[in-house]
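Every protein chain but one is kept in place in this view of the complex.
What follows is chain A.
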């Protein structure tokens, strides 16, 4: 065992795992807080929807598309002045969270929009016929009905964020991906590479399993 993992400093691995989890948790939280309303807005202003607004939808759609087409590694660097403004630093976990959120929010918002479109129009019509306000339609009908789809969206977004955090090493954020590049790749410490990759794999596996369980639970089928 010792001979197999000569280069592996388990304490370093532990710290890196913590960093990854912190980045993931923090950025996922803010992505959902910002992305859910944005997704709802995209849905409502979209073609043939409750609040069809061609201009606003076009603008939001363009913004989302621009942010989504930007490679994350570029976004990470372009964002530095804004990140400093927001968190006081462009380094470490705190420096990584704003770009992670900006990178993942448009992606998550699109998934939310798609999940809401999957809700049967008849449900909206029935809720309207009950005399519901638009706010009530969103909270009492649309969001509960789209819940399985939204949980699936959160799962996919979380896993995407795991792979983004690997790049956050560029701004010195640390984490498992950073460890893999600095030690596993640049210093040819294959054992470190193997350990970090296995840990990332386990993390993704856990996220997917938990996400799937939630989707099934709320599908009520």
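What to note about this one:
Everything that follows uses one rule, which is that a residue touches a chain if its C-beta (ideal position, glycine included) is under 8 Å from a C-beta of that chain, and two chains touch if they have at least 3 such contacts; residues count from 1.
As a convention for this text, contacts and distances are computed from a predicted model.
The complex appears with one chain absent; UniProt names that chain "Cell division ATP-binding protein FtsE" among the candidates "Cytochrome c oxidase subunit 1", "Tripartite-type tricarboxylate transporter, receptor component TctC", "Spore germination protein" or "Cell division ATP-binding protein FtsE". Among A:114, A:136 or A:208, only A:136 touches the chain that is left out of the view. Between the chain not shown and the residues A:87, A:114 or A:128, the one that touches is A:128.
Although one chain is not displayed, chain A still touches it through residues 120, 122-123, 125-133, 136, 140-141, 144-145, 147, 218-221.
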